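Here the complex is missing one protein chain, while the rest keep their positions.
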Amino acid sequence: MKIAVLGVGRIGAMHADLIQNHVVGAEVAGVFDVFDGAAAEVASRLGVRRFDSANAALASDADAVAICTSTPTHVDLIVQAADAGKAIFCEKPVSLDLDEVDRGLAAVAEANVPLHIGFNRRFDPSHAAVQRAVADGEVGELRQLRISSRDPEPPPLDYVKVSGGIFLDMTIHDFDMARFVSGSEVVEVNATGAVMVDDAIGQAGDFDTVTVMLTHKNGTVTTIDNCRQSAFGYDQRVEAFGSLGMATSENHTATSMVKRTAAGSLGDVVPHFFLERYIPSYVHQWQQFIEAVVEDQPTPVTGVDGRAPLVIGLAAKQSAESGLPVTL
Amino acid sequence: MKIAVLGVGRIGAMHADLIQNHVVGAEVAGVFDVFDGAAAEVASRLGVRRFDSANAALASDADAVAICTSTPTHVDLIVQAADAGKAIFCEKPVSLDLDEVDRGLAAVAEANVPLHIGFNRRFDPSHAAVQRAVADGEVGELRQLRISSRDPEPPPLDYVKVSGGIFLDMTIHDFDMARFVSGSEVVEVNATGAVMVDDAIGQAGDFDTVTVMLTHKNGTVTTIDNCRQSAFGYDQRVEAFGSLGMATSENHTATSMVKRTAAGSLGDVVPHFFLERYIPSYVHQWQQFIEAVVEDQPTPVTGVDGRAPLVIGLAAKQSAESGLPVTL
Amino acid sequence: MKIAVLGVGRIGAMHADLIQNHVVGAEVAGVFDVFDGAAAEVASRLGVRRFDSANAALASDADAVAICTSTPTHVDLIVQAADAGKAIFCEKPVSLDLDEVDRGLAAVAEANVPLHIGFNRRFDPSHAAVQRAVADGEVGELRQLRISSRDPEPPPLDYVKVSGGIFLDMTIHDFDMARFVSGSEVVEVNATGAVMVDDAIGQAGDFDTVTVMLTHKNGTVTTIDNCRQSAFGYDQRVEAFGSLGMATSENHTATSMVKRTAAGSLGDVVPHFFLERYIPSYVHQWQQFIEAVVEDQPTPVTGVDGRAPLVIGLAAKQSAESGLPVTL
Partner (left out) sequence: MKIAVLGVGRIGAMHADLIQNHVVGAEVAGVFDVFDGAAAEVASRLGVRRFDSANAALASDADAVAICTSTPTHVDLIVQAADAGKAIFCEKPVSLDLDEVDRGLAAVAEANVPLHIGFNRRFDPSHAAVQRAVADGEVGELRQLRISSRDPEPPPLDYVKVSGGIFLDMTIHDFDMARFVSGSEVVEVNATGAVMVDDAIGQAGDFDTVTVMLTHKNGTVTTIDNCRQSAFGYDQRVEAFGSLGMATSENHTATSMVKRTAAGSLGDVVPHFFLERYIPSYVHQWQQFIEAVVEDQPTPVTGVDGRAPLVIGLAAKQSAESGLPVTL
């Protein structure tokens, strides 16, 4: 499968690398970026074509497009790619505007092309094993779900300002995880937000530390802890408690070395960078996307899966601001 | 120090045993129970006196009383013991009625006797180490606190009916832990409750699975997961996340044996009985109570510490029933 | 069962405490020690009789004796206790002299009384679980066994001088463990010894750091690492590798608290004192000894089990000194 990569910033360049070198049955059809330099650099490194425009990419022989551009451009590109009959991989979030999301999904529905939203954490082997334990009934009926998700350091303030806020930028991954692991839609959102990391984030109108309580349709209650800063590394854990037991994905450490001295046992650090933790998830995601498209099956993360976390995120924002629960 | 033990049901008998055989500098002055048989059995086993009445115990040469009778009798006994000038150890909760609690505390204040409320988990070495890591600044400014607290099996339905409900009977320990670890009062309570273990518990007007979100005065947000049933054992964990790191008390296992086979690595079970986990905490508690009384220092868990979790518990009940946050 | 405790130094006093307060179905019949003060102190604390002599203890109505005196007195006391028809619990080692051991065992055989040798580690729940995994076939056919056994600090030099040497004093526990877990006799011993902790130990003619390789009759090879000093605490681990997997008893930690910071994850210390680790094993040992005597069954650790590790220990000493393997 030939895949045109639109947008080769940090995440797009990573996707291009993975597709070209690590994904079986796929290659990069070419890359495009509004910054010519970025596109040229990636094209040269991978030995692939550079498209002059997104349109050129869509007009090419690519079977699929990977939309990795800035969020506000996602929906237009989805619509154009759908019109061009391409299979679509779109980075999350689809949009910060629900009407826009719906416009994109409508175009996809009309064109009847595959659409996949890049919630890569579903493909992390450890989190996926938790989901499977739940889905297979190994922990019984799910009762409570805990998600700890904390970044090592806050992003640049300029990014924070256009991110849509922590609920739509960061917690949105956890909303997706809650739906994925529980297999049940969210019916109520109860969120609190605080500024504990950097006052400038608060001055920009955002929170940096949030706790969210979700009630699912099946009665499961999910709690999510988010923080823009975690001194001990990239904290990524999911814990599913059910009638028969509990499945947990623990953090990964840099090495398995443990040092024991009179001070106790010292284990290695949790790496700070999300790529160190999630590279395998991106590869698995591509592999499953390609398989789904080739076999004409639904993509693993559909448009509906892209829309639902946005709805939860908007409700969480409202709840944190009003101090009241929001029913969906 | 000679301690009269009032009430020698399961918990009172345990206290009598510990005082007599494991606590340095203390002995049982005698025991009383409304069930003569229970008192006689414990008195004989420990080789101590059996009192004919609580009054007889209070009139004895005991230096202190351990009030381990049923909850509704606590406050009257506190008042009488205060009048008798005894140092008082009272099992939690002091009462399910806030006015009653205040009546007890007033009597204690007037008599100026030591009062300690039996929140033993503060003395568990693992939880206490978490609290110390926070208090000593080792995890920096506290941001988020997670408490997982799940019983192996629900208590008998008869007990559930008189327990005051899960928030006052079970979560009250976690409310105390949240205040203890954070060192900050709770200002808002957001609770949800569900019946997922046993419908009979719901028919008795109680929940068996609850999730609570607390906002502390210092901005810390605590989430508590409670369930009356945990298939994998007695789940007791506290996790304090702060600006410099995170301190966690993990569950204890029956043995340190790990078996590795083609199926993975199998660690031993988490014991099911609370005594197996918390016996050391009860001993430490007695030791610190005695030390405080002897040295004329405040007891480690004061009347204020007995009252506050009840206030939070009543608010949690109201929140879970109304679906709205309750401000304290 | 009434048990007379002969010798109430550190280990004997502990046995007396446990029998009186923690072992179901047993009580201390009285205590004896060549140091009157020690006997008086323990007798007073436990509220039991003080015997004027070992003979007085043996002439009493005690059902059993616990021989906790110094090693050179063990065999004489075993012989006298056997003659008196008492059930016998004897601390390890029976003797440092094989002929003496045999004299003791002969007397026991003639009198047909129960004899148990105090290899308490067999009753440690974690090591016992490893043994059970092997005995139950859960790790398949045993291939290799590893025992790590290191004391926090060396004993006083005066003790070292009369201890019989590290192989008979310290490694003897591991020789017993190797027989216990493998269920197979040792046929060859290959030992190396070094002085790495304290030169004074070497000047006293002993090693402080030894590594032993044992070949069992069933082909299993056991390796043992001993050191008189371990900076990180009392290191006590057994690892059984077989055709179907591996069972390991890990070290115990003081608390379950884990602290995660930018430096990594810091777990609590391994306690330094053997009593903190092995108290439960002593209680279980007494319980099983009593049960065996009452039910007229073989004791859990027989005279043969007391003799075999001494044979291995003597061979290890010879091997370490000669640099050659010793066949048994």
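Labels A, B and C are assigned to the chains in the order they are written; within every chain, residues are numbered from 1.
As a convention for this text, a residue touches a chain if its C-beta (ideal position, glycine included) is under 8 Å from a C-beta of that chain, and two chains touch if they have at least 3 such contacts.
What you see is a predicted model; the values in this text were computed from it and never measured.
Asks: Looking at C:N55, C:S243 or C:Q297, which residue reaches the missing chain?
Replies: Going through C:N55, C:S243 or C:Q297 one by one, C:S243 is the residue touching the chain not shown.
Asks: Tell me which of A:D36, A:E138, A:D199 or A:E321 is the one touching the absent chain.
Replies: Final answer for the missing-chain contact: A:E138.
Asks: Of the residues A:D36, A:E110, A:E250 or A:E321, I need the one that contacts the missing chain.
Replies: With A:D36, A:E110, A:E250 or A:E321 as choices, the missing chain is touched by A:E250.
Asks: Which of C:N21, C:T73, C:Q144 or C:Q318 touches the chain that is not shown?
Replies: Among C:N21, C:T73, C:Q144 or C:Q318, only C:Q144 touches the chain that is not shown.
Asks: Out of B:N218, B:S243, B:T261 or B:T302, which residue would touch the omitted chain in the full complex?
Replies: B:T261
Asks: Suppose we count only contacts with the excluded chain; which residues of chain C make the list?
Replies: Per the touch rule, chain C residues meeting the hidden chain are 140-141, 143-144, 146, 148, 150, 190, 192, 194, 196-197, 209, 211, 213, 215, 219, 221, 223, 225, 227, 229-232, 235, 241, 243-246, 323-325.
Asks: In the whole complex, what residues of chain A lie against the chain that is missing from view?
Replies: So the residues of chain A touching the unseen chain are 21, 125-126, 129-130, 133, 138-139, 244-252, 254-262, 268.
Asks: State which residues belonging to chain B touch the missing partner chain.
Replies: Residues in contact with the chain left out: 231-233, 253, 260-270.
Going forward, only the chains that are shown with their structure count from here on.
Asks: Which whole number of Å gives the spacing of the CA centres of chain A and chain C?
Replies: Comparing mean C-alpha positions, chain C is 57 Å from chain A.
Asks: Spell out, as numbers or ranges, the residues of chain B touching 2 or more other chains.
Replies: Residues 244-246.
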